[in-house]
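Just one protein chain is left out here, and the rest sit where they should.
Residue numbering begins at 1 within each chain, and the chains themselves are lettered A, B and C in the order written.
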Amino acid sequence: MAVLTEEQTMLRDAAKAWAQEKSPVTQFRKLRDSGNADGFDRAVWKEMAEMGWAGIVIPEEYGGTGLGTLTLGIVLEETGRTLTASPLLSTALIAAGAIALGGTDAQKQEWLPRIAEGSVVAAFAVDEGPHHHPGTLAMTKALSGTKRFVADGGAADLVVVATADGLFLVRGDAKGLTRQVLHSVDSRGFANLTFDNVEGEALSAPLDAVLDRARAGLAAEMLGTATQAFEITLDYLKTRTQFGQLIGTFQALQHRAAKMYTELELTRSCVEAALAAIDKGANDVPQLASLAKAKASELLHLVSNEMVQMHGGIGMTDAHDAGLYLKRARVAEALYGGASFHRDRYAGLMGY
Amino acid sequence: MAVLTEEQTMLRDAAKAWAQEKSPVTQFRKLRDSGNADGFDRAVWKEMAEMGWAGIVIPEEYGGTGLGTLTLGIVLEETGRTLTASPLLSTALIAAGAIALGGTDAQKQEWLPRIAEGSVVAAFAVDEGPHHHPGTLAMTKALSGTKRFVADGGAADLVVVATADGLFLVRGDAKGLTRQVLHSVDSRGFANLTFDNVEGEALSAPLDAVLDRARAGLAAEMLGTATQAFEITLDYLKTRTQFGQLIGTFQALQHRAAKMYTELELTRSCVEAALAAIDKGANDVPQLASLAKAKASELLHLVSNEMVQMHGGIGMTDAHDAGLYLKRARVAEALYGGASFHRDRYAGLMGY
Amino acid sequence: MSDVESFRAQARAWIEENLPASLKGGGARGLTDEGDSYIWGGRRAKWTNPDAKLWLERMGAKGWTAPTWPARYGGGGLSAAEARVLEQELAKAKAPQALASFGIWMLGPVLLEYASEEQKLEHLPKIVRGEIRWCQGYSEPGAGSDLAGLRTQCVDMGDHYLINGAKIWTSYANYADWIFCLVRTDNSKKHEGISFILFDMTSPGIETRPIKLISGNSPFCETFFTDVKEPKRNLVGKLNGGWEIAKRLLQYERQNISSGGFGAGGGYDLPDAAKDYVGIENGKIADADLRTRIAAHKMEAQAFGLTVRRLQEEAKAQKGPSPATSIVKYAAAKLNQDRTELLVEAMGSQGLGWDGDGYKPEEIMAMRGMLRAKANSIEGGTSEINLNVVSKRVLGLLDHQ
Partner (left out) sequence: MSDVESFRAQARAWIEENLPASLKGGGARGLTDEGDSYIWGGRRAKWTNPDAKLWLERMGAKGWTAPTWPARYGGGGLSAAEARVLEQELAKAKAPQALASFGIWMLGPVLLEYASEEQKLEHLPKIVRGEIRWCQGYSEPGAGSDLAGLRTQCVDMGDHYLINGAKIWTSYANYADWIFCLVRTDNSKKHEGISFILFDMTSPGIETRPIKLISGNSPFCETFFTDVKEPKRNLVGKLNGGWEIAKRLLQYERQNISSGGFGAGGGYDLPDAAKDYVGIENGKIADADLRTRIAAHKMEAQAFGLTVRRLQEEAKAQKGPSPATSIVKYAAAKLNQDRTELLVEAMGSQGLGWDGDGYKPEEIMAMRGMLRAKANSIEGGTSEINLNVVSKRVLGLLDHQ
C-alpha cells in the first residue's frame, strides 16, 4: 500500500467498510440472479455517489472533490474486492476524467456536476472488433458503425466514443444509436452500440490518455479482486483439513501461495505508480499504464485459477464465490487490452 | 522407451554399459582440463567406431550396418547421459546421413566406408550469424564466407557445407579453408570456418532433411543428458539431509521433481517419434523434428537449472558435475535452432 | 487373409448393415433428452431419436459395447487386435459411441477381477447391453483428496446392511439405476475399514440433489443415504477389503478420463479460431505473442498424444502399464485447461459470453468449456495428488519421517 495522505486513508477505510459490509459478494450474486439488465443496481450507484466517489476526479468547481486518480483507484480497489458492480470505472473515472481533461467549459458544466451527483451514467466506447486495437479504428466523425463490448453501454446516458477523428460525446438518447445488451459471463452491463450517422460533440482529449486512465483504473479494481480472492483462498488453506492436516501445511501449496503473494505485491507497486503518474501528468504514463494492466491481468488470471484449484470440488460449484471471481477475472483481463496487447505496446514504447 | 527390437535392445545395453563404465563424466572432465583442441579424444572415437556406432545409418554395402536413425538415436541418448564428447552426431549421423541420402555412388564409396571405420571426422557447417537461420544463407556455390559455430569444425577431415545453392562436400585440407577454434562453454570442438573461394563437390541432399536429422539426433543426445541430470538430482534428493529430513521429503521439491519427470516422458515420445519418422521417410518429419528439438531444449533448460538449484551451493562448484551439465545444456539448446526458432517453424509448417 | 483382416471385413459389413442411417456420418447430437451427444442407456433413458436406442441394442447384443469382455458375461469376446480393428471400422463409419457408461469404463473391469461368479453373471451383461446405468459413490463432503477419510456408515444388521451417510460428486446420480459405492464398515481403522458395495438407486432412503457448476451444467449430484437397507450379497470382495478395489477402479477412472486429453481434440481448432478472431498478417496469426503460445500449446498436445500412444505400445509389449502412465492424468488436465483458456483468449470479447443473442453457439461453448475444464485437475484425483503419486510411487521419494 502506497503511503497515503490522511484524506486517502479515511476514504479507503470508508470504502473498505462499505464494500465488505454493505456490498459483499452476496449482493453481486443477488444482482446476477435477478437478471438486472443494467448490470448494476441504480440505488447502489446513487449511494456510492452520495459518498462522493463519483466526483473524486472532478474539480471542485464542477461539483467534485478533485482528489485525483490515485484516490479513486483506492476506492476501485475496495469495490473490486467484493465484485461490486457499478459504473464507477466507466463513469467516474473514464468519462469524468476524459471531460475534465479535454472538455470545453460548457461540456464540463453540462456533464461533470451531474456525474458527480450520480445522476448521469456514462460509458466509453472503443473497440470495433473482438480484440482491443485502438490504433486501427474505422469509425470517423461521421459516427457510423458498431462499438463492441462497451462497459455499462446498456445503461449509459452519455457515451464517450473513440474514433479515428478523436473523441466524441454522444447522448444516450441520440437519434441513430441502438444497443444490443450482452449477457457476458461476468453478468455486468456490457452492450454493443450501433451508430447510424449519430450526432456527437467533439471532445478534445487524447484517446491514449483516456485509455491509459481506463487501464490504470481497471488494474486497481483487478488488484482488489485478486487480493480478496487470494485472502479467501488463504483462509480456506487454514481451515480445510485433508489427511488429518490443514491443507495449508502442505509445502507445495505454501510455495504457490507465497508466489501469489509476491505477484500481488509486485502488481500493487505497478498499479499505484500508474495512478500516481496520471495525477502528476508524468511522461511515463503510457508505459506504466501498460505495465499495470498487463501485470494485473496476469495476476488475476493466476489467482482466479488457483482459487478454484485450491478449493477443490467446492470451488467448481456455482454456490461458491470462486466461479464469480473467475468469470469477472476473464472479462477484466481482456478489457482495454490483455497482457499480450500490453507487452507488445510496452516493447513498442520502449523502442524495441 | 519405445518398443525396441532385440538388436536395438542389445545395442542400447552395450552403449549404456560403455558410457557409464568407460566414459563417465569424469572422462569428459579430464578431456576438458587437458585443453584438447579437438574437443574430443580420437582414441575414444576410434573405440566407438569399433563398436560399429559410426556406421549405424550407413548401408551395409558401404561398410555400415544400416540400422537407421532411431537406432543411432538410442546410442546418442546413452552417450549424452555422460556428456561423452565425440563426433558421433556430426559425423555418424549428420554427415553420413546426408551422404547416404543424397550422395552419388562415387561420393558414397569415397566417404561412407571411412566414416564407418572411424577414420574420417566430418562436420556440418550451416549458420553464418549468431542465430540459426537456414532460410537466409548468403553463401553460394562459390563457397566464400564464414560459417560460424561449426560442431567438430576444428577436427573435421570433411565438411558438409550448406549454401543457398544446396549442399557441398569440402575436404578438410581444401585450399582457402581456414579455421578459428572456439573455446565454447561446453568445451566441445566448435570452430568458425572461413571459406575463400573453396572448391567443393555438390551433394544433392535437401538441406532441410539433413537439418531435421541433425535436430532429431541432437534431441536424442539432449534427452539422455537431461535424463542423467535428473537421476543425479533425484539421488541427491534421496541422500541430502537438512532440518533432520531428507530434502526429497519436502513436498515442494517433490512436485517439481514430478513435473520434471513428466517433461522427460513427454520429450522422450517426441524424440523417438521424430527418429522413427526419419527412418520411415514420413511426411511429418519436419514438424516432428521441430517438436523434438523444441521440447528437448525446454526440458534440458529446466532440468539443468533445477539440478543446480536442488544441489544448493555444491552445485555451483566447478568440482561438481552440475555445472558441466548446465554448460552443455545451453550450447545444445541453441544448436540447430532453439525452442523459439522451432516454435515459429512448427507454427509455419502447420499453416498459422 | 489374416484372421484379423477377415474380422475387419466382417465388422465392416456388420456396421454397414446395422448402423441406422440417421446416425451415419457423425455429428449426431441430441440423441437423448439430456441434450448431449452421448448414449447413456439405463432404465430411465428417454429416447429422442429411436435409432440411438436401436444402435445400442444391436451393439449390446453383439457384446461390442464391451468388445474385449468375455462372451459369457455378455461381452464381445474379442482379442485386443480385433477390438482395435472394430474401433477403427466404427471410426471410419463415423458411428456414434453406442454406449457411454461408467459401468464399462470403471465398474466392469474391477468386477471382472474382484466379483464373485454370481455377481459377474448378474451385473456384467446388463452393463454391456446398457440396461443398467451406474454411478460412482466415492467422494464425500469431508473426503475429497483424502478419499479414505470417508464416513458413510454401513452396518451389518444380520440379514442386511444399513447404510447412512452422504456422497458428493456422484456423476449423474439423478439418472443412474445403480451405484457402486465405498462405505465404512469398520470405524477403528482407516483404509482397512472400507468396503465396496453395489446397490439399486431406487432403494428407499436415497435422495439425489444435482449440483450446479460454474459452467452452468449439473453433471454431478449430492447423494444422501438415510437408513438404506441393502442385501448382503451386494458386497464385492471381502468385508473391509474395499480399498484395494477402490484404488484399482481409480486407475481405470484416471485412464479413461484422461487418455483422450479430456476431449482436447474436439471443438473449434485453436489456430483457426485465432485466424478468424485475431486476423492474419503475412500468413501468420496477427498477434505474435498469442501465436507463440498457441504453437507451444499445440506442440504440448502433440507430445501428449505421442506419449499416450507410446505408453499403450509399451504396456502391450510389457504386458502391463508403464509407471509413466501416472503422468497422463496430470498432463491431460493441464493441456485441456490451456487449450480452453487459449480458445477463450483467441476469441477476444466474443469469447466472454454466457448466453444470449450476442454470441454464437461455439463462442458460448468456448467459455463454458473453459469453465468446465477447471474441474479436470480436480476430478478423479487432483493434480496435487497425481504429483504426489508420481513422486512417491515412481520416483521413490518419501514422506517426512
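In this text, a residue touches a chain if its C-beta (ideal position, glycine included) is under 8 Å from a C-beta of that chain, and two chains touch if they have at least 3 such contacts.
Computed from a predicted structure; not experimentally measured.
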Chain not shown: contacting residue from A:K46, A:K238 or A:K280: A:K238
Per the whole complex, from C:L112, C:L162, C:A288 or C:L398 the residue touching the absent chain is C:A288
Among the options B:R114, B:K295 or B:R343, the absent chain makes contact with B:R343
Subunit B positions in touch with the non-displayed chain are 127, 129-132, 148-149, 180-187, 190, 192, 241-244, 250, 252-253, 305, 308-309, 312-313, 315-319, 322-323, 326-327, 330-331, 334, 338, 340-341, 343-344
Contacts from subunit C to the absent chain lie at residues 288-289, 291-292, 400
I need the residue numbers on subunit A that touch the omitted chain, in ascending order. 1-3, 234, 237-238, 245-246, 248-249, 251, 254-255, 257-259, 261-262, 265-270, 272-273, 287, 291, 294-295, 343-344, 346-348, 350-352
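The rule is short, and it goes like this: only the chains that are shown with their structure count from here on.
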Computed distance of Cα centres, subunit C from subunit B, in Å: 42
Averaged over CA atoms, how far is the centre of subunit A from the centre of subunit B? Could you give it in whole Å? 52
Residue list for subunit A, restricted to those that touch at least two other chains: 250, 252
Would you pick out the residues of subunit C that each touch at least 2 other chains? 384, 387
